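Apart from one protein chain that is not included, each protein chain of the complex appears where it belongs.
Labels run A and B following the written order; every chain starts at residue 1.
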Amino acid sequence: MGPFIMNPEGVGRIFAPLGAFADGPFPTFYEPVESPTDNLLHPKQTHNPVVKRYKTPFDKYGSVKDGFDVVCTTYRLTEHYHYWTKNNPMNVQLVPEPFVEIPEEMARERGIQGGDHVRVESARGEYTAKAMVTKRIKPMVINGKKTYQIGIPIHWGYRGIWEDKQREEGAHITNVNVLSPTVIDPNAYTPEFKGFLVKVTKV
Amino acid sequence: MTHLDQVLPRGRVLRYPFSERLNHWIAAFSYIYLLLTGLAFWSPWCFWIAAVLGGGQVSRTLHPWVGLIFFLAVMRMYQLWAPQMKAAPVDKEWWRSLEHYIGNEDDKMPPAGRYNAGQKALFWSFFYCAIILLLTGIVLWFPEQIPWNLRWVRYIAVFLHPVAALATIANFLIHIYMSVFAERGAFGSVIRGDVSLEFAKRYHPGWYEEITGGSSKPRK
Partner (left out) sequence: MSQATLRVQKISGHAGTVPGEDTQRQYTVAKLVDTTTCIGCKACEVACVEWNDMPFSPTTFDNTYQTMPETRWNYWNLITFDEHEKEDGSLMWLMRKNQCMHCAEPGCLAACPSDGAIVQYTNGIVDFQQDKCIGCGYCISGCPFNIPKFNKETKRVYKCTLCTDRVSEGLEPACIKACPTGCLHFGSKEDMLVLANERAKQLKDHYSFPNAGVYDPQGVGGTGVIYVLHDATQPELYGGLPSNPTIPLMVKLWKGPLKWLGNIAMVGGILGLFVHYLRFGPKDRDETPSEGARP
């Protein structure tokens, strides 16, 4: 007989009501649904088995084998907030245009210079913006293979000070959120917008 | 461009035709404006001059435009007189006899042509200074257009412009003194255009010989 006699199931778990956690008694590590590697802890179950996926025609997933060899993450800037500061002249003055942050090494390999347009594609959509070449992102070595990560700030959309000017010139506008997968954490319902796979090409 | 030095009635001879006189006064009046506004920018003790001439901002705005006019007038002078201002063998002697010239002993001077060595020096000094003033002046006209990594251009301009201006001021003082006070009769040459034959004989014997057909010396 084990010590956890007060738990109905008789074995240990985090101190929370039974069934409060959708995916297991203790936290463990899972790779995102789109990942460049298998889960080193338990390769036979790389992803969270009860992760929620939306089931629209847009909800496709890609892998490194399909050519999506670059890890992508999305994040916020200090100078903007969500999707309303793109309408405010002061914020737009601070950061006027959308961009994609690209590691220096990767930019050198692919002949991308700061300011060049790059197209980022995932299994779900594509996004084109200017490249910011930076030393701040270093390449990763995953399972002995050099893997790059890029970062995309989220704050631009369909209308805004910059967007409206682009429309006047007939340019095509997309939102970075078409790239990320709508995969939801089963407990917190936070989406997996910060780790997915893309491919990057210079336009 | 040539002009005929005509011997006129009553012992006069034409030295400068109308267009040359006009050009001289365009240069002179523009120079005086540049000098006055320039002095205002040069020294706090003279800044009040700008106030009298329409204010600091107006002076700063007009100074470079008038500078352009001055430059064009001086370039016209180059066109007109440069051939006559070329150095000649007699000029070296003139400089050696400078003491006599200062002491007003013109009889002891070697015979000067249409222009003596001192006038030639003044001409070339004004000419080169006008070019330096124009080039540095353009930098000072639009200093905000010079980027930070080329700031040495501004530094050179800010120093050379007053240096060249001071040189022209020295020229100016000598020129006024000589033409208004020292060589009486000279002023009229640039107002009415003519001088007396006596004047020509005393100050420019070489030129006198030419115009009275005395010698076959070519005009320098």
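Note that a residue touches a chain if its C-beta (ideal position, glycine included) is under 8 Å from a C-beta of that chain, and two chains touch if they have at least 3 such contacts.
These numbers were taken from a predicted model, which means no experiment stands behind them.
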Sole residue of B:32, B:52, B:98 or B:163 that reaches the chain not shown, by the stated touch rule: B:163
Omitted-chain contact residue, chosen from A:38, A:79, A:126 or A:185: A:79
Residue of A:28, A:93 or A:190 in touch with the missing chain, whole complex considered: A:93
Residue touching the undisplayed chain, where the options are A:134, A:147 or A:166: A:134
Touch list for chain A against the chain that is not drawn: 78-79, 89-90, 93-97, 99, 114-115, 130-136, 138
For chain B, residues in touch with the removed chain: 10-12, 40-45, 47, 50, 56-57, 59-61, 102-104, 106, 140, 142-144, 148, 151, 154-156, 158-159, 162-163, 166, 169-170, 173-174, 177, 180-185, 187-188, 192, 195-196, 198-199, 202-203
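Here is the rule we use: only the chains that are shown with their structure count from here on.
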Distance from chain B to chain A - Cα centre to Cα centre, in angstrom: 76
